[in-house]
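Apart from one protein chain that is not included, each protein chain of the complex appears where it belongs.
Presenting subunit A:
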Amino acid sequence: MLILRKSLSIIITAISAVLLLVWLGGFVYAVQNNLNVKAGDIKDTSRNSKKSSVVNNEKDLKVVAIGDSLTRGMGDETGKGYIGYLTDEMKAKSDKPVIVQNLGISGQESDQLLAQVKTYSVTRQLKEADYILITIGGNDLFQGGQTLADFQPAAIKSIQKKYLRNLDAILSRVRSSNKEAVIFLVGLYNPFIELDNGKETSQVVREWNFNSAETAAKKPKTVFVPTFDLFELKVNDYLYSDHFHPNAKGYRLIAERVAALLTW
């Protein structure tokens, strides 16, 4: 028994000694590798070049939503946003599985969205989509309420020009990554309609929407979805306490409108 113990202990000691050397080697390697990094030498020693093929499963409905805080669902206490309600509705109506990718980023303006749709991974997801939903422009125009408070028509003109150029580029970009999917561009409403200069601001928003719709109309299979009228009469019932984003009711209205347009 004692002899067995002894030989066991010798074996374990030997194994441990080898392991000690291995870990020491790993440590030296780690230190070397991380302390003397030379800039700009991306060495590709192991990457397998096979790009995974895009899986387009015919059986499910894929929705990709891009845009700003409206896509994200800001202001909705349940956190769903119009995308969430729309998904619920689609799931109820369809027996296919519904997959939704919400890529909305709060506070995003049109030039940031343009940069986002240009990235490889977003392009990849757009490619697989059956429906693409976009909300954009609210932050360009309102700048958190600043633009309309100052109300300088010339400044608004130049903002709008820039926005339309970006929108055109976004829609072209999305279309080129996916030829088949229907694109829904959700229009703006006027959250400031009940303020003093509501008439003037409404006019600006209407014109903005009109031009967005015109831009969308030039692209194939691109539908402009108006929301202006939804918030026209009882805007405060449908707005969150920041008087800017919709609340749950408001989002539900937008979702119903989009849902009515979806066919499969």
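Keep in mind that, in the parts below, contacts are C-beta pairs under 8 Å (C-beta built on N, C-alpha and C of every residue); 3 or more make two chains touch, one makes a residue touch a chain; residues count from 1.
The rule is short, and it goes like this: contacts and distances are computed from a predicted model.
A.B. asks: Refer to UniProt and select, among "Acyl-CoA dehydrogenase", "SDR family NAD(P)-dependent oxidoreductase", "Lipoprotein" or "ABC transporter permease", the name of the complex member that is left out.
C.D. replies: The chain we cannot see is recorded in UniProt as "ABC transporter permease".
A.B. asks: For the chain not shown, which residue from A:Leu20, A:Ala149 or A:Ala260 touches it across the whole complex?
C.D. replies: Checking each option in A:Leu20, A:Ala149 or A:Ala260, the one touching the absent chain turns out to be A:Leu20.
A.B. asks: In the complete complex, the non-displayed chain touches which residues of subunit A?
C.D. replies: 5-6, 8-10, 12-13, 15-17, 19-20, 22-31, 33-35, 37-48, 51-52, 55, 60, 72, 97-107, 119-122, 124-125
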